[in-house]
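Can you keep this structure in mind? I'll have questions shortly.
Missing here: one protein chain of the complex. Every other protein chain is in place.
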Amino acid sequence: MDVAALRSQIAQAAERVRVEKPLAGSVTNGVTMDFVANAQLAAGGSAAMVYLPDEAECLVDIGGALYLNMGTLMPIYEQTIPAAASAACCAGKPWVVDPVGIGIGALRSRLLAGLKDDRPTIIRGNASEIIALATLWELGGDAGTGPLGVDSVDEVETARAAAVALARWTGGAVAVSGVCDLVTDGQLVARCQGGSALMEKVTGFGCSLGGVTAVYAACADPFTAAVAAVMLYNVAGTRAAARTTLPASFKMSFIDEMAAAIPSDIAEGPLALEEV
Amino acid sequence: MDVAALRSQIAQAAERVRVEKPLAGSVTNGVTMDFVANAQLAAGGSAAMVYLPDEAECLVDIGGALYLNMGTLMPIYEQTIPAAASAACCAGKPWVVDPVGIGIGALRSRLLAGLKDDRPTIIRGNASEIIALATLWELGGDAGTGPLGVDSVDEVETARAAAVALARWTGGAVAVSGVCDLVTDGQLVARCQGGSALMEKVTGFGCSLGGVTAVYAACADPFTAAVAAVMLYNVAGTRAAARTTLPASFKMSFIDEMAAAIPSDIAEGPLALEEV
Partner (left out) sequence: MDVAALRSQIAQAAERVRVEKPLAGSVTNGVTMDFVANAQLAAGGSAAMVYLPDEAECLVDIGGALYLNMGTLMPIYEQTIPAAASAACCAGKPWVVDPVGIGIGALRSRLLAGLKDDRPTIIRGNASEIIALATLWELGGDAGTGPLGVDSVDEVETARAAAVALARWTGGAVAVSGVCDLVTDGQLVARCQGGSALMEKVTGFGCSLGGVTAVYAACADPFTAAVAAVMLYNVAGTRAAARTTLPASFKMSFIDEMAAAIPSDIAEGPLALEEV
C-alpha cells in the first residue's frame, strides 16, 4: 500500500458514504450527542443514539456500524456496552470505541477492560487515552502521564507504540488525535495534518470524530475508514479556521465545511505513510 | 371549517403563544433536548425537561401542555412516561407524543402500546413512525415498510390512512412530517408545504417540531395547534434555506427565523384543506 493507493481508497469510501448514507448507531456521551449526530449527518451518514441494551443490539442489527463512546456513563451501561459490543462482534459489523475519560471511575475501567476480548474494529482517542488503554489491556508500552480529565497530557508520538500494540491486538485500526494525527493498523502508520487549535476550544471534536469514523467504517476497511475520517476533520477544520478565529463560529463553520467537502477534498489532504 | 377560518385560528394561536409564553414541559430525546428547548423558546413558549416520574407530573401541573418524545429511553421511563401521560389525561391538559424510534427495543414498544388508552392529544411523526404506531395500536392500515432507525422510509401519503385512523381513535390530531406535511383530525386533512431538504441534514427537526406543537397545543385546539406548528416550521425552514445551503448555518438561521416570524407569516403559508 502506498499513499496514492490509500488516497484512492479514501476517495472511494467518502463517495460510498455519500451514496449509501450508512447508519452508525451510537451509545455516546451526553455532552456531545447533538454534535456527534450532526457530524455524522454532515459526513453523509445517518445517526441514532440509545441508552438501553436491547436498543443498542437493534441498532447493530439495522446499522452498518456501531459507535461506543465512554463519556457520561449511566448505570445501565454496565449492560448496554457489553451487549452492544457483543452484538457487533457476532454480526461481524465494524464498531468504534472512544475510551474518553479512561481512568475516571470504576465502571469505565471495568467496561473498557471487558472490551479487550471483543477486539474493537477501530479505537480512537487522544494520546493519553490510547496509552492508558494499552496499559489497561496489558499490551505494554510506556504508561504515559495518564489522562487528566478528558484532555490529553501526552503528545501523539508518545502514543505510537501503544497504538501499534492495540492495533496488532485487535487486528483493526487505531487513531490518535492531536496536532499531527496518527493512524495505524499495526503494520502501517499514517500521519495526517490539518485542523485547527480551535478544535480544543470546543467540546466534542474527539467524540464526533469517533462517530464519523463509525460512519466511514460501514463503507471501508478499518484503516481506510479511520484515515478518511481524520482527513475529513482536518480539511473541514482547516477551512473553518480560515473563516473565523472564534470557537462557536468555528464549530458552525466546521459542520458546514464537512457537509461541503467532496471526496477529493478529503482524499487529497496532508498525508504521509510509513511502515511500523 | 374552510382554509380562511383555519388561517385565522392559526394566527390567533401564534399570537396567544407570543403573549402567554406557555410552558410545555418535556420528557424528551437526549440528542436534541437543547434544540427542542430553544425551538420552544423561539416559538414564544417556555421549556423545561425532566427524567423522573414525579417531576413530569409536576410539569403537567404547572404547564399548559406536555411533550413526550420516545427517543433515548432510560430505565426510569418505564415509570415516567405512563405517569406523565396519566397526569396530563387526569388534568385534561393537552399532550403531544413523538413515537421516534418505534420498533427499536422492547421498552419503547411497551410504552407506546400503553399510551393507546390515554389517547394523546396530538401525535407527530414521520410517515414510517405513524404507520408503525397505527399498526402497534391495531388500528389497521397498511403495515408500511417500517422505520429504519429514525429516518422515514415511507412517503407521507402512504401514512394518510394510518394518520386518520389514529386521529379518530384519539379524538385529537395527527401530524405526518415530510416534503408535503399532512395533518388530520380524522375529519379534515390539511396539507402544508415549505421547509427545506436541509431539515433532514440536521438532527432534531422532528423532535423539536413535537415540542413546539406542545407549546401551540397550550393555546389552541389540537388540529389548529398541529397545523400552526407545522406551518411555523415550514416558513422558518423556507426562509433559513434562502440564507444558506449548509446544515449548521441552516440550523442557526432556522431558530432565528422562528423567533422572527410573526403570526401572519405563519398563518399565510402554503396550506390546503380537504375532507377525509
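To keep things simple, chains are lettered A and B as they appear, and every chain counts its residues starting from 1.
Heads up, the rule we're going with is that contacts are C-beta pairs under 8 Å (C-beta built on N, C-alpha and C of every residue); 3 or more make two chains touch, one makes a residue touch a chain.
All values derive from a computational prediction rather than experimental measurement.
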item: Contact partner of the left-out chain, one of A:R108, A:R124, A:R160 or A:R239; value: A:R108
item: Residue among B:I10, B:A47 or B:L139 touching the omitted chain; value: B:A47
item: In chain A, positions touching the absent partner; value: 30-32, 34-35, 71-75, 101, 103-108, 148-151, 201-204, 244, 246-249, 251-252
item: Missing-partner contacts on chain B, residue numbers; value: 23, 25, 30, 33-34, 37-38, 41-42, 46-52, 54-55, 58-59, 62-63, 74, 76, 251-256, 259-260
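By definition in this document, only the chains that are shown with their structure count from here on.
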item: Separation of mean Cα positions, chain B and chain A [Å, integer]; value: 34
